[in-house]
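Removed from the display is one protein chain of the complex; every other protein chain stays in position.
Naming follows writing order (A, B and C), and every chain is counted from residue 1.
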Amino acid sequence: MSSTHTVPLKIYFGVFIALCVLTGVTVWTAKHDYGALNTPVALAIAGLKASLVILFFMHVKYSSKLTQLFAFAGFFWLVLLLVFTLQDFMTRGMLPTYVFKH
Amino acid sequence: MSSTVLSPSAKASPSSPEGERKTFLNADYGWKSWLFTVDHKRIAVLYLISIMVFFLIGGTFALLMRAELLTAKGDLFEAETYNKLFTMHGVVMIFFFLVPSIPAVLGNFLVPIMVGTKDLAFPKINLLSWYIYIVGGAATLFVAITGGIDTGWTFYAPYSSTYANTNVAGTAVAVFITGFSSILTGLNFIVTIHKMRAPGMTWFRMPLFLWAQYATSLIMVLGTPVLAITIVLLGLERVFHIGIFDPALGGDPVLFQHLFWFYSHPAVYIMILPGMGVISEIIACFSKKRMFGYHFIAFSSLAIAIFGFVVWGHHMFVSGQSAYASFVFSFLTMLVAIPSAVKVFNWTATLYKGQVSLETPMLYALGFIGLFTIGGLTGVFLAVMGLDRHVHDTYFVVAHFHYVMVGGMVMAFMGGMHFWWSKMFGRKYPEWIAQFSSVVVFVGFNFTFFPQFLLGYMGMPRRYHQYNAEFEVLNVLSSAGASILGTGFLMTICYFIWSLKWGQVAERNPWGAKGLEWERAPSPPPTFNFEDGERIVVTEDAYAYTHEEPHGGSLQEARK
Amino acid sequence: MWKDLPLHPEQASTLAQPVDLLYLFLVAVSAFFALLISVLIVVFTAKYRKDRPNATSAHIEGSTLLEIVWTGIPLGLTMIMFGWGAVLFFQQARPPANALEFTVTGKQWMWKAQHPTGQREINDLHIPIGVPCRLTMTSEDVIHSYFIPAFRTKQDVVPGRYSQMWFEANKLGTYDLFCAEYCGTKHSQMIGKVTVLSQKDYEVWLAGGGSSETPAQAGERLFSALRCITCHNNTAGARGPDLAGKFGTEALLTSGAKVMIDAEYVRESILNPAAKTVNGFQVGLMPTYQGQVKEDDILALIAYLKTFGAAKAAASPATGNAAK
Partner (left out) sequence: MSDHAHSTVGLAHHFDDLEQQKESGTLGMWAFLITEVLFFGGLFGAYAVYRSSYPDAFMRASAQLDVNLGGINTIVLIVSSLTMALAVYAAQKGSKGGIIAGLVGTWVFGAAFLVVKYFEYKHKWEHHLIPGPNFLFPDAHGVGQHGTPEQLYFALYFAMTGMHAFHMIIGLVILVWMMKKARRGDFTVHNYALVENFGLYWHFVDIVWIFLFPLLYLIGAHSGTPGAPH
C-alpha cells in the first residue's frame, strides 16, 4: 500500500465547516423537544461528526483495510459493552422476578 | 525447514576463539545490561523471575488457607486474616501470575522468533510493560505487608467501596497499574504478528501458539481498559463517596459487577488461550505430526476471544440481573463452550497415527487435555441457569476454575517451560525427575480440587473461614492434596534452577521439533535471534513433520 | 467413612429433585466425554508410541466431517442443557400466586426474617410444609446471598432494591441456611437454620411467636406516624397522590413515562421522592425519608399499601381492577 496519502486542503476545511455547522444543528435541535427521539437525534448528529473526524482527519477513508477494521473494532466493542449491560437494566422485571404484587 | 539460507554449519558462525558462542545471555554482563535491555528474550527472563516470585507468594497464601480449612473450626487464623489470605491469593495469582505468565514469558521469548524477526515491534514499550508490572507488583506487596485487603479478588461493591476497612484503594492502584502492562504486551504482539512476519510466513503457516497469542492480545487490548476505568470509579467512590456504586446515593452495585466481569470473564480466556497455544505446539511435536484440523484450532482461538466478551453475565444469574439478560448470557455461554470442545477433539485426534513419546512436556500436555476437559465441562454446569442457582458461589465454582486455571493454564505453563527450557537457557532439565514430578503435580492437583466439586454440590459456600462439620472429610483430602501439589511445584523449581548450571548442554533441536525457534535459532539464541545477517524466509506450513502424499493439494494451495 | 459421605444435600423442596436430575444429566454427559477423551488418549498413546517397530507419522490435515460432528454433537447437547436449565430457572424465579409472604433483611452478619403474621426471627426461619413461601429480601449494608442447599436455591440480597426467592418445602426437618456472597469478616458465621414444620406445628409455632401486629398493621401505623397521610389523602388539592388502591397499577409521571407502582417504586419514592414524580404533583415537594426509615419500616409500608388497595377494592367492587 502507499504509505502516504495527502488529503487535499479543501477537504480539511470542508470537514471543519461541516463540523461547526453540525455543532450548531445539535444545539438547535436540543432546544426543541422530540420526546423519545431527543437522545437518538443528538447521538446521530454526534455519530455523524465523529465519522467525519475519523474518516478525514484521521485518514481512515484512505487507510488500509486493517486500519479500518481496527477503527471499527473499537467502537463495535463499545457497542457490545453498552448493549449487553443495558439489556439487563432495560429488562429488569420483564419476567416477573422482582415485581412484588398480587 | 528447508529454506534459501545456508545451514549454520556451512556459515561462518560468530563464535569467539574460545569457542563460546555469543548468545542473548552472554551478549553483555552486569545488572544494567539486564534492567535496561530491550531484547525481548531478556525481558522474558525478567518476567519469568518476577512471576515465579509472585507464584511462590500466591502459592504460600493458598497453602495457609488449606491449613486453616483442615478443620471445620476457624482455629488457625482470625476470620479477617483468612479473608485477607484468599483475597491476596486471588489478586496475586490472577493479576501477577496467570494473566502475564504465558504471554509475558513464553510469548515474549517466542513470538518474534516464531514470526521470524529480530524483536517485537516496540522493544522499549516491551521493557516499559515489565517496569509497569514491577511497580504494580511492588504496590501489591506493599499492601500485603501493611495489612492486606479482604474484599475478595472480585472487589464487589458496596463492600469494597464503602464497608471494608482494609486497603482497597492501594490494591485498586496496584491492579490499575498492572493492567497497563498487560495492555502494552497485547498491543506489541498484535502489531508484531500483523507487521513483522518474515517473508513466506502467511497467517496459515503460523504456529498455533501465535494464533493463541494473537487472540489473547485482542482480549488484553479490548478488555483491560474497562477494568481500569471500573477500578478508577471504585477508587473515586471509596475516597470521595460520590455514589457511583452506593445504593444509598442511588448507585447500583450490580453495575459494578457488569463492568468488572466485562473484563474479568474474558480475562479467564487471557489465562487459558495462551496455554492452549502451548499445548498445540507440544502435541504436534511429541506426536511428530501435523496438527489435526489446524484451521479449526486457529479459528477456535479467535472465536473464544470474540464470543468470550458477551458471556460475562453468567457470573450474575443470582445477582439480581434480569432473568431475560441471564437467559441471553446463558445461551451465549453455551456457544463459547463449543470452540473449546473442538480444540480438545483436535488435539486428541492429532495423536492418531503419529509417533507419540511421553517426555515431560507431553505428560503435562496430556494432563492438560484431561483436566481442561473436566474444567470446561463443569463450566457448563455453571452456565446452566437452573443449576447455577444451587452451585453458584460454592466450592463447585472454586473447583471448576482451578481445574481450568491450574489444571489448564498452570499445566500448560509447566509443559511449555519444560518444552522450551533448553531453547531459553541452553541446558536440559533432568528428564526422569521431571517426569516424576509431573506425575506428583497431576496427582496432587486432583486430590486438591476434585473433592471441592463434591463439597460444592453439598452446599459448602466459598470464602468460608469455618464450615459445617459434615464437610470436614473432603476438606482434609483437599488440604492433603494441596501439600502434594506444592511439593511437586517446589521440586520442579529446584531442578530447573539446578539445571541452569549443571544441566546437560542442549543442542539446537533436542526434540526434533519443527518451527523457526527450533530449526533456525541456536539454543540459546543470539541477541537478534538468528545467525548474523540471516533473513528468514519461510517456505513450509507449520508442523511439517510429514510430507504431503501425492493426492493432496493443500500445500500447493498454501504456497500461492 | 465413605458411606457417611453424601454426594448431595437432602432434597427438601419441590424443586430439589428436578435440579438434581438436571445435575445428574450433566454429570453423565461430562463423565462420558471425560472418559472418551481419556480412553482415546491412552489408546492412541499406547498404539502409536514412537518406539514401535517401523514407526512413521501419517500425513493427516484433518477431517471436515469429523469437525462438523464434534461441533454439532456438543452444540446439540449444550442446547438441551441450556433449555432445560432455563425452564428450571424460570420455575425457580416465578413464585406461585398463593405463596405466603415473608420478608428477609440481611445485615452484617445476621438474617432477619418476618412472617406474614408479623412474627420476627433472627438467623432462623420456620416455615410450613407443602405451602409455597415467597421471600422478599433486601440488605441494610452489603450484598449477601440467601442460600438453602437442601432447597437447591439461592438469591443475592442486594442493598437498595428487593430481590425475591421462593420455595415449597416437602420434607420435615431442619436445614442449613448460608450466606453465599462474601460480605465481610464474619461471612462464614452468617448462617442459620430453616425449619420445616407440619402446618399444624407451624400454627403452634406462630402462636408462641409473640407478634403484636402484622406487617400491614405496622405499615398503617407508620403511615400516620411518619405523616404520609397529611399529603397522601384523597382530599381535593392534596399535595401528594392518593395511594389507596394504587399498588400494582401504573402511574403516569411528570416526564410522560409510565411506571408500575410496585415495591421498588414505593421504596424509591420514599427515599428519593424527586426521582420519579407522578404527573400533576410538584417535583421535589416531598422530602426524602432517607435515614429516617429503616428497611423494615419500608417493607411494612409496602405491605400496608398492598392491603390498602385490596381493602378499597373489596369495598367498592365497581373499581375492582385497582388491585390485582
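The definition used in the following text is that a residue touches a chain if its C-beta (ideal position, glycine included) is under 8 Å from a C-beta of that chain, and two chains touch if they have at least 3 such contacts.
Because the structure is a prediction, the values reported are computed rather than measured.
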| item | value |
| --- | --- |
| In the full complex, displayed partners of the excluded chain | A, B, C |
| Of B:T224, B:S301 or B:T333, the one touching the omitted chain in the full complex | B:T224 |
| Options C:T117, C:S224 or C:Q282, residue touching the unrepresented chain | C:Q282 |
| Of B:E68, B:D119 or B:E281, the residue in touch with the unshown chain | B:D119 |
| Hidden partner interface residues of chain C, rising order | 253-255, 257, 272, 274-277, 282-285, 287-288, 290 |
| Absent chain, residues of chain B that touch it | 117-123, 183, 186-188, 190-191, 194-196, 221-226, 228-230, 232-233, 236, 240-244, 248-252, 255, 258-259, 262, 528 |
| Missing-partner contacts on chain A, residue numbers | 3-4, 6-7, 9, 12-13, 15-16, 19-20, 23, 26-27, 30-33, 38-39, 42-43, 45-46, 49-50, 53-54, 56-58, 63-64, 66-67, 70-71, 73-75, 77-78, 81-82, 85-86, 89-90 |
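Methods note: only the chains that are shown with their structure count from here on.
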| item | value |
| --- | --- |
| Chain C: positions in contact with at least two other chains | 90, 93, 161, 163 |
| In chain A, residues with contacts to at least two other chains | 93, 95, 97-98 |
| Complex contacts: residues of chain C adjacent to chain B | 1, 4-9, 18-19, 22-23, 26, 29-30, 33-34, 37-38, 40-41, 44-45, 48-52, 55-63, 66-67, 70-71, 74-75, 78-79, 81-82, 84-93, 108, 141-143, 145, 147, 149-150, 152-156, 158-161, 163, 176, 178-189, 272, 275, 290 |
| In the complex, chain A residues that touch chain B | 66, 73, 77, 80-81, 84-85, 87-95, 97-98 |
| Of chain B, residues touching chain A in the complex | 194, 222, 226, 252, 254-255, 258-259, 262, 309-310, 312-313, 316, 320-325, 328-329 |
